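All protein chains but one are shown in place.
Entry: chain A
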Amino acid sequence: MAEPQLGHAATSNNVVPVDGPGSSKEASSASIGLPLRQAMKQPVAEIKIHDITDKFTRACSALEVGQLVKDEYFTLFESIGALEIMDPKMDSGFLQPGEASEDDYDTLGALLPEELIGIMDQLLCYEMAWHTGYPLSQTLFTSVYIDKLLWPEPKVLEQAQFYRGEITDDKRPGVLLEVLRAYCLALVKCCDFAIARITSRDYFEEEDFCTHTYNRVLFVQVPMNVFQRELDASVERLQDGTEVEINPILRDAIVARLQFRKDFLTALDLDVPIDHLEAHWQPLLDGLTTITTTQQLGKTVPGSFSLKIQRRLASTVPPRPIVELDSADAFSKLKQLITDCKEATRFPSLPPDPIEYQNFLWAFASRTPTPLPYSRSYLANLLFHESSISIPLADMRYLVFPASPILDPTNWTLSPPRNPMLPKPPRLQLAILIDDFIDRAGQPYLEFWTALGQNRCRLRRMLNHVISAWDQLQSDAGVVDEDLKNVIGQMNAEGQVLDYPLTTWVYHKKLWMMEKAVLLGFEQDIYLPDEYAGMYLFLNNVSRKRKDLLLTVKSDFNNRLSQLRSNKSASGLQKAKEVQDGLLYIDSLLAETTATLELGLALGKFYVALLYLDLIPRPKRPFGSEQCRYELRMKNFLNLHPSEVTEFSEFNNHTKPFGPYEKPDTDEVDYTKDKIFKWMANPTFWSGMEEHVRRAKEACSLLRKLGPQAAHAVGVREAWDKEVQSTMASCVALGVAVLGLKLAAGAEGPRGITIEFPTGGQGKRYHEGWVVGKVIKV
């Protein structure tokens, strides 16, 4: 009996072509006999169904083994992606013999208050698991309650219930179920907001976050206040207490969760005005504490979550297990999300200064644990809100245009001559040249900031691309610089402007990024210990160039300062004061790059010594040559102009000053291992290294003395302090390590010591980018 009936049901309902459910609208409108409607009616193709089982089977068996009858455009490669039906590992719809397709969990069954708390907390755990990158199908969508609310898709919010259609009054959900419904609805809306926020970014990556909703609509159209009202009503019904009597402790715990959900929803709202942002996150931290302390009151309801729901989600992937995130982990993730977002809300209140912004972004990206995708999108959203200043212009003003005639505001007030044949006044020409260049620089600048908004690994990879974009910009800047020079020549103002200011600015920024990219490589353990020497020496090379550049800039500042002071006018003195202040920033940059330079050099030499002492494991690489490896490491920098990468032979001279590590022996001097050991036993060998460490320390303390004010890092004072301090600590650690080596190095080579490399990301390094080997006595 059931068989034909099913067949009938199938034809009359859903098994119409591949356009899926809901294609039976034609049938309902057919009954409306309005003439116009009928004229408008699309011709409906009549579908005939033919049973071809027998003939198909016979035809198949007539095929040869291995013969395929296939679409000529259908490739083997594509076919690999096909899900195998009836294979339990692949087919999410597969039922074990006797297994029911759905759970018999009753979503209208009464709940105990403890169970309600348990479900709410479990949902929160899954929500956080989703935020850390798992798909909804393995997290929130395993909840039977949420499934009931979302499917079949409700047309209006009132339909989103734990039941569908009409039910008798005695079955109506009780207060606690209504409370759970309000909570779930708001939770779903939170997910909707999170997805909207993350996908609205200019740069969004799927590997961090899963936005797939499996054809479920997360109340996109319903405004937020509806959910807030539902939550408020639930709180009232609970506190009123006439409908249901609950232990006050449990009641308060439930109310706290509802309140938290309401606050969270409000904070996630996309349309919050920028000046009210911060106020939304603090209450969440307080609310979270209450939830954490009352968590033990909850009682889990395992049946209310089911893997079987995956069977009904539009999914082209095999079934996957539910992700269990420990509640302690979930709460710490949530706390992290809230604090990160709270931190991000400080962004709009920073001083309007691109260097401040840059420092803030850098500090935000350096937060540990690394901010979740949502928090990063949240910041990115604030980042690109309207700003009244031209960011690149303000940036270059600090570095290369101290009180410069090129950026004189009056330049922008001049009008072109009426006769287009006449030459434009030089000042206007300057304004036009700068405006054009700012336009040109906009995109690379945006890319730079976008990169700063990523997680650390992607930041490193993206920086490499951004560097080449800035390399292009640098060559364009050269052209504009020539034009500027001509105009300045016309104005007889040569002495007042640095040569090639724009190139200098771009080049400086590029070198800064290169330093950071290499340091990030160390932080992320891209390099193996036997490569440390080479990479730190390379870093030293880059910062040496930056330092030279900054020294030129500094002399220009001093130049300008004496010019302005000699001109005794009030405006001249006022400008002199500005230049004097600007000089602090240059000094701060100089100190920073000097520290990098010296520490890089000291570490490079330290690791070279360790290589000769055979204290660093050198893995055998039968299929690789050192030259190929060098090219690989330098790949991202090979095409830069001016060239930043030295020839391999030159590089070798620095990393192997005494010839090969195994058999140190050069033409000039007959170095044997013994001689090297002897030489190293002499304290003078180490004094060079100690000198560099000393200079690095000096630069660090100078940097610290100049303070965050000079570095334009007032907004992230603590993070900045910490960064400087940890660099200082790395210097100290290196000093200790060098001393340890010095003492251990005897005439027969080092005795009784090993080197331990502190692993990254576990707080074992003073500074993640500076890997300082520890000398351990055995």
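Here, contacts are C-beta pairs under 8 Å (C-beta built on N, C-alpha and C of every residue); 3 or more make two chains touch, one makes a residue touch a chain; residues count from 1.
Simple rule for what comes next: contacts and distances are computed from a predicted model.
Colleague: Name the absent chain as its UniProt record does, using one of the following: "Uridine kinase", "Small ribosomal subunit protein uS7 domain-containing protein", "Splicing factor subunit" or "Sm domain-containing protein".
Modeller: According to UniProt, the chain not displayed is called "Sm domain-containing protein".
Colleague: Could you tell me which of A:85, A:422 or A:570 touches the chain that is not displayed?
Modeller: A:85
Colleague: In the whole complex, not just what's shown, which of A:111, A:265 or A:313 touches the removed chain?
Modeller: A:313
Colleague: Return the single residue from A:52, A:422 or A:570 that touches the missing chain.
Modeller: A:52
Colleague: Against the chain that's been left off, what residues of chain A make contact? List them.
Modeller: Residues of chain A in contact with the hidden chain: 1-2, 4-6, 8-10, 12-15, 17-18, 20-21, 45-53, 55-71, 74, 78-79, 81-87, 93-95, 100-102, 215, 312-316.
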